[in-house]
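The complex appears here minus one protein chain, its other protein chains still in place.
Here is chain A:
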Amino acid sequence: MKLPSLIATVTSVMLAGAAFAAEDPIRIGVPVGLSGANSVVAPSVVQSAELAVEEINAAGGVLGRPLELVIADDASGAAGAQKAFDSLVFQKEVDVLISMETSAARNAGLPIVSRGRVPYIYTSFYEGRSCNPYLFVDAWVPEQQVPPIVDYLNAEGAKKYFLIGSDYAFGRGMLDFARSYVESTGGEIVGEEYLPMDGTDWTAIISKLKASGAEAMITSTAGGAPNVTLTKQLRGAGVDLPYANLAVDEGTAKSMGADAAGILISASYVTGIDSAENKAFLDAMKAKFGDELRTPNDLSVPQYEAVYLYKAAVEKAGSTDAKAVLDVLPEVSFTGPRGTIQMSKQHHAPLTMYLGQVQEDGSVVVVETFKDVDPGEQCPKL
């Protein structure tokens, strides 16, 4: 999204607030990667937060007060996140932080959240086990994403797996979990290889893959460029093994065209979910943003739902007091595009996972649905 239209939307939200007879707005801080690695996905996240706020305000706000978004660029990294969190928590004095960010940005922001005592709902899928009394997560962790894929491949008869990833926390974390899950279900890992995040030459890894006798491969690269590069080179080398990709989203799959055909993805949201809530959400997004609409995805929809979860918690607590809201956050639920979400499991949420397969035309067809997959033991001490 372009900056002027962003400012315009934030202003319009504030104008809408004027209807609330000068009630103080409830401020939602959104630190998000408008620049840097997350800049491709960040606009869709901001859009879905804007829709949630607009809908809630149109219906009378929360405890009679309007919601107001305060958006800050975290530059997708630790240094930017420190500035963004500092300014949101201590200068703008927001009541809550709701954001989709990189793990580096989240980790840099958490100490500031603890110091400022603000509830923080993290809406990005991640490698798991980030625990803090102020932190709640409504997106998936490896325990929820990997098993559907491996179970499906096992059922297809695959026993030997080859793992390929980008060399960073998320890439390695996902594949570490994939390795242990494959081995626990009787499969065998015949190779595990990584390339640096900015690496472009997968030649040697692909040759190893072809020589390994693998029957299926699971990849977890950084999103965007490395994903596309690896897939192109795999297809160029004539690799047509069952191919599960832990890091590709619907939009990227679409832009890859025929090269992406056959790729298996596992997500808590795909646009094709057949429910009234999802249809209503997609229609409302289209109506609000028109040509500017960024396709809703597995990172932007949890953001939308998190705003509603916060609303439910404030209403149940009867105030925006951090302690009171944190106490009731695990108890409230919201039924949105992904189904009914409740962050009841050690600050994480059981989620329905969808196993999709990319078609020749780039669309994603749901092959199998896994109901209420448990996030497992994420934060036993909370």
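Convention: a contact is a pair of C-beta atoms (placed from the backbone, for glycine too) under 8 Å apart; a residue touches a chain by one contact, two chains touch by 3 or more; residues count from 1.
Assume contacts and distances are computed from a predicted model.
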item: Hidden subunit of the complex - UniProt protein name among "Branched-chain amino acid ABC transporter permease", "Cytochrome aa3 subunit 2", "Protein glxC" or "Acyl-CoA dehydrogenase family protein"; value: "Branched-chain amino acid ABC transporter permease"
item: Which residue of A:T185, A:T200 or A:S275 touches the chain not shown here; value: A:T200
item: Touch with the omitted chain, as defined above, among A:E23, A:D151 or A:D167; value: A:D167
item: Contact footprint on chain A, counting only the chain that is left out; value: 39-40, 167, 193-196, 198-205, 207-208, 210-211, 224-229, 232-233, 235-238, 252, 255-257, 259
